[in-house]
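Omission of a single protein chain aside, the complex is shown with its protein chains in their original locations.
Going by the order they are written in, the chains are A and B; count residues from 1 in each one.
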Amino acid sequence: MTKYVLKRIVLMIFTFLIITTICFILIKLLPLPAIKQMGRDVSLIEKRREEMGYNKPIMVQYGLYWQHLLKGNLGLGEQMYVSLEVSDVILQKLPYTIVVNLYSFIISVPLGLLLGIYAALKKNTWKDHLISTLVIIFISVPSYVYAFLVQYLLCFKAGWFPLTIASQQEATLFSWKMFHSMLPAVISLGFGTVAGLTRFTRAELSEVLTGDYLLLARTKGLTKNQAIVRHALRNAMVPILPMILGEFVGIIGGSLIIESIFSIPGIGNLFVQSINLRDYNFFMADTVIYTLIGLVAGLVIDLSYGFIDPRIKMGAR
Amino acid sequence: MDINNIPKEKFRLANTSDRISDKKFATKPIGYFKDAMIRFSKNKSSVAATIIIFILLLYAIFVPIFSPYTVSDRDGYYKMALPKSTLFAWLGWDGCGEQKETQAGYDYYNGIGQEYGTSAVVKENSTSVDAATGQVYHNIYVDSYEKVGFVYADLHADAYEKLQRYQDETGIQVLYPIPTYYKTQFVAVSSTANLWYELENERPETSGASKYHDEQGNPIYVPSYLTNKNKERAGYTSTVRLPNDNGGEDGESWFVYAVKNQTGYHVRVLYKEYYRYLHGHYASFLFGTNQHGQDILVSLASGARLSFILAISVSVINFFIGIIYGAVSGYYGGAVDLIMERITDILSSIPFIVVATLFQMHLSEKVGPLVSLLFAFVLTGWIGIASRVRTQFYRFKNQEYILAARTLGAKDRRLIFRHILPNSLGTIITGTVLIIPGVIFSESMLSYLGIINLETTGMTSVGTLLAQGQSYLSKFPHIILFPSLFISLLEISFNLFGNGLRDAFNPSLRGADE
Partner (left out) sequence: MSKNLAKFLAFMLVVVMVFSLVACNTTTPPVDTKDTTPTPDTKDTTPTPDTQETEPDTQETEPEADPLEGKGSLEYPAFNVGSLEVALGSADGGEVGYDVYAGVEGKDYTDEEVYTFHDYTAGMSNLNWNPLSWETNDDSAILDYLSRGFYGFELNSDKTGWSITCEMAEELPVDVTADYVGQYGIKEGETAKAWKIKLNELATWNDGTPINADTYIYSYQQLLDPAQLNRRADSLYAGNFAIVGAVNYFNQGREAYNALGQLVADYEAAGGNVDDLYIDAVGFWNAAGYIDAEGNEVSQYVSVTDETEYSKDGAGDDAFSGKSLYDEYFAPGAQYESYAPDYCFTKQTYEANYSWDNVGILKTGEYEIVLITTAPTEMPNYYVPYNLSSTYLVKEDLYESLKNPDDPKVNTYGTSLETTASYGPYMMTYFELDKKYVLSRNENWYGYKDGKHLGQYQTDIIDVQLIAQQATALLAFLNGEIDNVSLVAADMTKYGASDYIRYTPQSYTTKLTFNSDETSLASREGKNAIVLSNLNFRKAFSLAIDRTTFAQSYTAAGSAGYGMLNYMYVYDPFTGASYRNSDGAKAAIVDLYGLTYGEDGDFEDVDEAYDAVTGYDLEAAHEAMQLAYDELTAEGVYDGGNVTLVLSVYSSDDTYIQMFNYLNSALQAAAEGTDFEGKVALEMKVDADYYDSMYSGNADIIFSTWGGAAYSPFTLLYECYCDAGINDDPNQMEYGFDSSKVMIALKINGHQFVESLQRWALWMDAQDITITSTDGELTLDAFGNYDADSRCAIFAKMEYVYLANYVNTPLYYRNVGSLVSQKGDYALQEYVDLIGFGGIQFYTYNYSDAEWAEVAGTLQY
């Protein structure tokens, strides 16, 4: 097992290197942002770019990038957050993203599980249909629709919450006031998670519930509840738990749309912006982060299978 | 005793009677897929879902063919018109909406249509006075078609003549006099053609008739038209004129119905009549119009058509790639799995947004935005199915029946396709079917972020409609309502359909009726 894990980690690093290389090349293949500004000396900006190494061959630039990266230097903003350290900017913005997503995770995971279990147990009753319908609506309608609807109805019409989240001038990150102002965003973020988890749990559990061993368990004299809790749930958790873990790891990812609607100064929009503006350092930093999240989540999920269900042997034929 | 040489006579039949009840089945054998079909058709909700999908498909195919409107009809004036159905008007489906307006706003809307004796304000629901500021607010019910009112148009001489002839033949007045202040620097107020009057904003404290108020203190709209002593100024020879256009007290102040300009004639038309003149019918949109002035009923159908084509292609391609890839990876495990997993890791970790952006930038010029989008979806889209398949293989491949089959000498291919894959087919099909709404969903996200743009060649997609409707959500919810309804309905149906398929295919449910 340890050997397998080690092997996976080494491979993960290998994958990571390939992805960052590909992304670096892809972004560098795009033309540099235009610098045309009437009345301004364009040569000045060209000089700056020359000195920043923009005109060197891509692989040389890539080498330089790694030189800096290995020293722990993610570089400075070039097209956005000019002259600020990329790491500084991300560290300033990350807490918001984490906090909002964490709240959303804490609230929506249990809710999703419960709803899913409930729906599975009440399968094909009107309760199940109601839950399933709502779930599908929330999955199928993009988040920007209901996020704005939440903002319009709960914040503007009803006035229960502020339109945008509080700033740290008014409240600290973990205060009640901040939580209160974050709630609309938390709710909007949560819809997707709850819906996804509910559907997944329902599907898995109802499949398990038709399994032969449940019949056997009942035959052996277990009550329905005992059979469900001890056998069905445990088995259904095999695919569900990794999904939750993956969700958890993804907490630092941030959501562009929700963050932009509720003015959350998180890292959600960094990525799209860095592509649009072609800020290489931010783009790379983001790529590194998202790739790492993806890889770690993948590893955790795969490993967790083995832990949860001893019958699944990883890497064995 | 030598068991190899048991004498024949030692054997004896156990049953010597003639009757053998074990006979061949007289019925036809039921195959796997037929069985699934039977099971599927017993699932009422799945059947209903299938029908709904079918209806949605029909809607997408036929509505654009039969509707009087097309996607490329963009009426700049009937923008964001509310849904209107003559049949269900009594349900409130009447193209009207409530608005809270200040006195100025009220006067403005109330003034529309006064020239021909009606008003865009269908009724006034209530009036309130703000305690703090003393401002008066009117809650009015306004007809979103009527409130377009009048617009200015620049007509070529021929068109102008033709319109006058139409007026004379039908007696319907389309051209109305030009107000004195028809030139403004800021044409932004698209409704300036509706300002044809003078009005005193403040209502008098005590009642009493004046130029601007009647006995009750209600406003009177005093016309302020351009006048000229030439009755047929700027070639207005039509006999249809406003009733109060009688040359004024001096008999020389005739209203001016057109001003000559570069295009020909600058005229002020009553838009609903002008619309009828041009199109042969009044404007009335079942689902309303969007911000482009397109009929939502038609554009949604066309969008759905495109979305269906895109999504179904993506899911079919992904289905095949995903199954083969996932099966190989999951079945063989070990080094094969690790390498294949690395490849999927790498592919799936390249952010989709980068893929989509790059494809759009480099590929769409050659193959068009739609195909390049398809490629982007396919590049990483199959990974979900592959990993699903792979997971299922991990689940099943060590089960005893596989061991048994292998012991009996089954080959890899047989194990994969006959023994393991059918087990997973349920989830895979569910997954594949759900790619369809998933693609529509992602496409809308990309549209929203401005990365793709399917609208440039007269196309539209449900995602585009959703993405564009978002900014109008608080003001004109109907723009986003119908696409949302459509996509929800679609997903519910596909989901039920997928579930039905899975239940039907799931061999563990075989023989048991729930």
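The rule is simple: a contact is a pair of C-beta atoms (placed from the backbone, for glycine too) under 8 Å apart; a residue touches a chain by one contact, two chains touch by 3 or more.
All figures in this text were calculated on a predicted structure; none of them were measured in a lab.
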Of B:T70, B:S85, B:T102 or B:S253, the residue touching the omitted chain is B:T102
Selected residue (touches chain absent from view) among B:L57, B:L199, B:V259 or B:A410: B:V259
Determine which one of A:L74, A:A217 or A:I261 touches the chain that has been left out. A:I261
Residue of A:Y152, A:Y213 or A:F248 in touch with the missing chain, whole complex considered: A:Y152
Which parts of subunit B are in contact with the chain that was left out? 72, 74, 76, 79-80, 99-102, 104-105, 108, 130, 132-133, 135, 137, 152, 154, 156, 181, 183-192, 195, 259-264, 266, 291-292, 360, 365, 447, 450-453, 455-457, 468, 470-476
Just checking the interface: what residues of subunit A touch the absent partner chain? 31, 33-34, 36-45, 47-48, 51-52, 57, 76, 80-84, 89, 92-93, 148, 151-152, 155-156, 159, 163-164, 167-169, 260-263, 265, 269, 273, 276-277
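As a working rule, only the chains that are shown with their structure count from here on.
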Euclidean distance of C-alpha centroids - subunit A vs subunit B, Å: 29
Could you list, by residue number, the parts of subunit A that touch subunit B in their complex? 7, 11-12, 14-15, 18-19, 22-23, 26-27, 29-30, 124, 129, 132-133, 136-137, 139-142, 144-145, 148-149, 152, 156, 199, 203, 207, 210-212, 239, 256-257, 271-272, 275, 287, 290-291, 294-295, 298, 305, 311-313, 315-317
In their complex, what parts of subunit B are in touch with subunit A? 45, 332-334, 337-338, 342, 345-346, 348-351, 353-354, 357-358, 361, 391, 394-395, 398, 430, 437, 441, 444-445, 448-449, 466-467, 469-470, 473-474, 480, 484, 487-488, 490-492, 495, 499, 506, 508-509, 512, 514
